[in-house]
Structures are given as structure tokens and as C-alpha cells.
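Yeah, one chain of the complex is gone here, protein chain that is, but the others are all in their spots.
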Amino acid sequence: MNDPTPSNGVSRRAFFQLFLGWLAGLFAFGASAVAAVRFLVPNVLFEPSEQFKADKPEDYLDGSVTFLEDERVFLIRNGNTFRCLSAVCTHLGCTVNRAEHGYHCPCHGSVFDDQGAVKGGPAPRALTWFLVTLSKDGRLLIDKGQPTAPDRYFVL
Amino acid sequence: MNASPLKQLWQKFQRTRIGRSIFRVGLPDSNLERSQVMVSSFLLHMQPAKVNKHSLRASYSFGLGLITLYLFFILIGTGVLLMFYYVPSTERAYDSMKDLEFVVSAGQLIRNMHRWAAHLMVLFVVLHLCRVFYTAAYKPPREFNWVLGVALMLLTLGLSFTGYLLPWDQLAYWAITVGTNISGYAPVVGPKLKYLMLGGNVVGQPALIRFYALHVMVLPAVTILMVAIHLWRVRKDGGLSRPDEPGNVVAQVELSHLPTNKTYGLMELARGTTPQVGANPEDEVFSWPHLVFREMLLFMFVVAVLLVLAIGWNAPLEQFANPIHPPNPAKAPWYFLGLQELVAHSAFWGGVGVPTLLVVTLVLLPYVDRQRRGTGRWFARERVLANTIFSICLFVAIVLTIIGSLFRGPNWSWQEPWKKPPAATESH
Partner (left out) sequence: MANESVRKFYPWFTVLGLVVGSLVVGGYYKDQFREWKDFQRKFVREEVRRAITPQQRTLAESTPVQVRQILLPELNRVDRCTTCHLAVDDPTYGGYPQPLAYHPLHEQHPSEKFGCTICHRGQGRATTTAAAHGNVPHWDEPMLPLMYIQASCGKCHQAADNPAAPELAHGQQIFEDSGCRGCHKLGGTGGIIGPDLDKVGARRSSEWLKKHFLSPAAVTPGSGMPPQKFSEPDLEAITLFMLSQTGEMVPGYYASMKVIASPDEGQRLFQQKGCIGCHSLGGKGGTVGPALDDVGMRRAPDWIVAHFKDPQMVTPGTVMPKFGFTEAEARSLTDFLMHMREQKVALSLPSLMGPVERGREVFRKYGCAGCHGPDAQGGVPNPNAKTAQQVPGLKYVADSYTKDEIFKRILNGQHEIVSLDASKPAPPLYMPGWRGTIKDPELDDLVAYLFSLKPKDAENLGF
């Protein structure tokens, strides 16, 4: 045998075998752990989609503020520009109502101006503006996952 | 002695082949048997054969660890029963809770026991932690057991939190919304952690089923494992801490370095610490019956208290969870209210900073504390500084929790509980 086994340890071959075996085994364990964690991260969500399509731009009158109940947003048209404002009060999540100028929350009395900024009441932050673009089939596409600045318009 | 006919019959059975195959050792009748029973019996083998008299003193440990353990057992028992009726679906969870309340025999009783045992377990885990701290029982060789204990406390909080969501009522839904929002404040990993916990962006069906899986399987399995190791360490570290322990480890000496010109007793050659080292026979009594009997009594006492609570007070079930109508104020479960109060002042410190600091401090404590003296006694003089700091932190935590639960009303505004209007502050 061309592999002298020392009396107080392992031979080169044995060491290599053990090393490789452990390496592969630990790697397998690690990869399984990675797979298990990846397993737990959802690939699809069963919530209402953050993106939704409204009607075609021409369906909204100039100067209109349209409340879309299911999505809880206001769609605002001025001339050829479109914006979308969240109707969810930043205090505790009630739906705000359109007032003559601005918005009022019926739950705890928060008051917002036309730009969504807080004018009174317990709300801590301004209302969120959402990104408006055009969908492939010519309808307004709103993405509630993309907050945007109040002065960011979608221009037709 | 002359045994009753029933006992004679039983002894006769034990001597049959079948009897001997099941019961390797009968009920202990002699000291020899009392020593053996701890090793021969599956259910009892966690106990030591003999236990120090000091450890049996109620005024020392108050049995707090045992009470916590018993509450855990009761939670498992009642929890398994509840699993036969509870359905973890957003459509059916609430209805299954109503069924338990109205049409299941002892349904209300068992649910109440489960709820009150859960709250008590959180309370007693903290009390047990306080006891161990004040008696300096975390010092060597028990440092790692303390760390295990901290882990067990976190697991207890996790079990309570995951279970809190399951009824799917307004109380559950909003407490978890607040709780997961707080976790989302962690830097870098916060939002991802929240996404993983909820299985999405909102508290919905994926969140419910994840919390259910954690609550009935993952966390209990991990907890049972850690409890086993925790109790194992109690045994191996020499039982409960006492004032007259022989101090630290017997010096470990390599066999080849021992002088060979004398005879050695067995114990001199034993390596490491064992419960027998320094054990004084006069201070020891047999676990059977002294320890075991006290344990049983304590268990009965815990059950009695739980029954009183379960019969007298119903666990809450508010309206069906409504994501559009948050209550005002929306409060986390009571053990997180102190944190929620802090969050109201600073999201980072309340949600991330303070909890992390607390946990890190607790874990590092036994390794940072260099004072070797003071173990085994309540409020030892040598530990005035440590005890004071701990008591202040405890006091602050209690005060914050009381503020959060009693002194905060709608919009988290200050209110005096004695002035609060009797009607519920629900927003519609």
C-alpha cells in the first residue's frame, strides 16, 4: 500500500475523503437551507393587484375629480394632465371624502388640501400620489406601488 | 407490610411477563428503588435521584420556572384540542371560534384556559427571569442556560404573538397589523422581514396560514427542544443555584500530569462538574417523593388557578376582522404595549433599538458580569449595582406598559382611565 498511515492521525487519502465528503455534505445542507428560505418567499400574491387600469383618458372630463371606490383613489384631470391621489387617510386608514377644496376624513377629522398636504387633524403625513401612465390598450394605468411627487403629472 | 387486595393484584400483574415488559421497576419502596426510579422511568428521568433541600424551598424559587413549564403543557393540551375545531382560513376562522364558544362541549372553557394560560405564561416567563437574575443564578456554570432561557422567552413571545392573530377578529387583526408594522421599522431587513412574515404586503390569508403553521408546529417544536436542553442543563449544572455551592469547576488535570505517588479516590479523577461534586449527603433528600410530590402539588395549584380564571372570565372575541375599519386606538398585545408607547415617540428606538439592546444585554449579561459572589441568595449585597440597574429597567418597562394599556386613548392621546367614557371608543 503506497499510503503510509501514521499512527497518530489520518492518512492523506482518508483526510481527502473526509474533507470532500464533509464539504459536499455541508454544501448540501446549506443549499437545502437556501432552498427552504426561498420556498418561504411568495412568488405570487393573493391580494388585489397594486396596479390597475382606469378608463380611457377621454372618459374623464376636464377639471374633474373622480372617486374610484373599489381602488380608493381619486382620479384628477386638468386639461391634458392626469394625477391620482390616494383616498386612504394616513392616520388610521379610513376613506377620505372630497370636500369643496381638499379632502376631509370622516373618522377623526383630518383635513387635507388639494395637494394632499395635512391642514388639520391627527393625520401624520400627506396623502400619497400614485404614478399614472398609459396602458397598452389606451387606458390610464395607475400603480399604487409607486408613490410619486404631487407635482408629477401624466400628460396625454 | 400488608397491602390492600387491589395493591396485591397490581403487584401480581407487575410480576407477570407482560407486566415486567412494561414496568421495569415498580413504585419505589426502598431507598435503592428511589434512586433507581429516576433512571429507569421515562417520565421521570429528567429528575435527579437526590435533590438539595435548599432547592425545595418555595421562598427561593417560588416554583416560577415550573409554573411556566406547566402553563406550557396546559397550552399544548388545550391547543391540540382546539385544533380539532379551528379552521385557519380567513373565511372560516372567526366562525369556528363562534362554534367553539356556543356549540362545542367545554369549548368556551378550553378556549378560555388556552388564552389565560398564554397570558400567564408570558408573565411568568418574565417573573422567572427576574428570579434568576435576582438570585444571580446565571453565573458560571449556568451562563449558557441563561442564554437558553432568553431564547425561550423570545419563543414564548413569538408563540403568543402568532396565536394572537388566529381568531381573526378586530382585536387580532389590528394587533398584528401594529406588531408587523413595528417589525418593518428595522433598518435594511425590516420591510423584507415583514414581507416574509406576512407572505405578502397585507395581513391576509397567507399571513394567517403562516402564523398558524408557526404557532401549532414550528415554534412549539423548537420550544420543546429548547425546554429539554434547558432542563438538561439544570441537571448538569448542579441543580438549582444555592448559596453554599462549592464554587467553580474542579480543576481539570491531564491524567499524565498527576503525581503517581498516591492513591486517588474516584471523585478526584472525575472530569468536569457533576452534581455529586461537593454534595453533602446531609443536605440531600430523595427526589422521590420530596421533589416529585411538590411538583405535583404545584401543578394542581396551577390548574386550579387556571380553572378559576377560565370559568370566571371569557376570552375576548370582538367583531369580525375588518381591514377598512381600524379601531381607535389600535393596540398591540399587552406585552408589546411598552414598545408601542416607545414607538409613538420614536419608531426606530421603540421598534428596533430598544428591543435589540434589551435582548443583546440579556444575552451578554452572564459573560460580562465578573462578580463571582452572590449566587443563590435574593438581593445579595455584593450585587447592589446590578440589582438596582435591573430593577430600574424593570420598573420603566412596567410603567411604559401601564401607560400604553391604560393611559392611551384615541389617536394615542393621553387619557386618564378613571375619566374614560364607559362606551367603547370604536370608530365607525
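A and B are the chain letters, set down in written order, and residue numbers restart from 1 in every chain.
Keep this in mind: contacts are C-beta pairs under 8 Å (C-beta built on N, C-alpha and C of every residue); 3 or more make two chains touch, one makes a residue touch a chain.
Small disclaimer: the values here were computed from a predicted structure and weren't measured.
Of the chains displayed, those contacted by the omitted chain across the entire assembly are A. Of the candidate positions A:31, A:99 or A:156, contact with the unshown chain belongs to A:31. For chain A, the list of residues touching the undisplayed chain reads 10, 14, 17-18, 20-25, 27-28, 31-32, 34-35, 43-44, 46, 48-49, 52-53, 135-138.
Everything that follows uses one rule, which is that only the chains that are shown with their structure count from here on.
As a whole-number value, the distance joining the C-alpha centres of chain A and chain B reads 38 Å.
Within the complex formed with chain A, the residues of chain B that make contact are 195-196, 199-202, 204-206, 323-326, 328, 330, 410-411, 427.
Note for the complex: chain A touches chain B at residues 40-42, 45-47, 50, 91-95, 107-108, 122.
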